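Below is one structure, written out as structure tokens, with a few remarks after it.
The other protein chains are all here in position, but one chain of the complex has been omitted.
Let's look at chain A:
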Amino acid sequence: MSIRCRTALLLWILLIWPVVGTMAQAPEGPVVGNLDSIGSDTMAGLMLRWGERLEERHPAVRLQMQASGSSTAPAALAEGTTRLGAMSRRMTTSERETFEAHHGYPPVEIPVAMDALAVFVNRHNPLDEVSMKQLDAIFSDTHDCGAKRSIDRWEALGTPDFAGPIDRHSRNSVSGSYGVFRREALCGGNFRVDVNEHPGSSAVVAAVAATTGGIGYSGIGYVTVAVKPLALRKGDGPAVSPSERATLSGEYPLSRTLYLYVNLPPGERLPATEHAFLDLVLSPEGQDGVRESGFIPLPDMVIAAIRQAMGLNRPWGEGSS
């Protein structure tokens, strides 16, 4: 875990503590109800898996979700359309401010899994690695990472046997992956106008699988055998493949955390359905689901800290001490 991640976690725990500390007493009973979630397409499969397990644990609870992109979550949370939002990136300051303007308090942020944003090419492409600067030169037209000129052909990346124009595929701007890629790989610059925008992660994978000269990115969970993930090189360092170890240590340049955001007024306890869901997500069973979906579980230590902070270690209904 990088230092930045750790400080973020610590800060977050400090933030959440007073909220949890003042939770009120509530009557006990079987958990019943619908749980609505709006947000990330990257996390759609993961949420679905969690939803199935939740129904196994609490047969009267249904998870209803809508997954069109991370940016739909802050808008829906602020409008009050949903109380639970899944995001594959952190909320931006302006999104937080919009939420606070509507509700008067900040949303609760819960990290639930780690993910590597894989950059991949068609499986017939001999290329194995690419540097972050080259990535910027391929996808951006502002070159904020300092590339001198655009890269338009595969030959320019040192693949003499594999010539031809580069066909770029990306997610649309609603996507958290889009935001993370823009911030980390393009240094906040702009995508070129001729980058294809797809409505879902699997659409990007399908498009790159169908185009010999294609390149695209998505969460590692969506990568199939038809595409080949590239190792990324940052500066003069070695090329790093998107492995679990490299992602957790932060060595892989495009690693990110997946979050759930909950609309929880300060001083109130999590409602029963949300409590049951988060209890599942942050349990060994829930983290198994993370691995099955192709993402990377959080380290046990981190899980324990979050559970403690959220008050998930006590069964729902027992008041705080």
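Following the convention adopted for this analysis, contacts are C-beta pairs under 8 Å (C-beta built on N, C-alpha and C of every residue); 3 or more make two chains touch, one makes a residue touch a chain; residues count from 1.
Note that contacts and distances are computed from a predicted model.
J.: The chain that is not shown, which UniProt protein name from "3-isopropylmalate dehydratase small subunit", "Spore coat protein JC", "phenylalanine--tRNA ligase" or "Phosphate transport system permease protein" does it carry?
T.: For the chain missing from the view, the UniProt record says "Phosphate transport system permease protein".
J.: For the full complex, which residue in A:H58, A:R83, A:R182 or A:R256 touches the chain that was left out?
T.: A:R182
J.: For the full complex, which residue in A:D161, A:D194 or A:D236 touches the chain that was left out?
T.: Of the candidates A:D161, A:D194 or A:D236, A:D194 is in touch with the missing chain.
J.: Consider the whole complex, including the chain that is not shown, and state which of A:E52, A:E79 or A:D128 touches that chain.
T.: Only one listed residue reaches the unshown chain, and that is A:E79.
J.: Footprint of the hidden chain on chain A, which residues?
T.: Counting only chain A, the missing chain is touched by 68-69, 71-72, 74-76, 78-79, 92-95, 98, 101-102, 142, 144, 164-165, 167, 169, 172-174, 178-179, 182-183, 188-191, 193-199, 206-207, 210-211.
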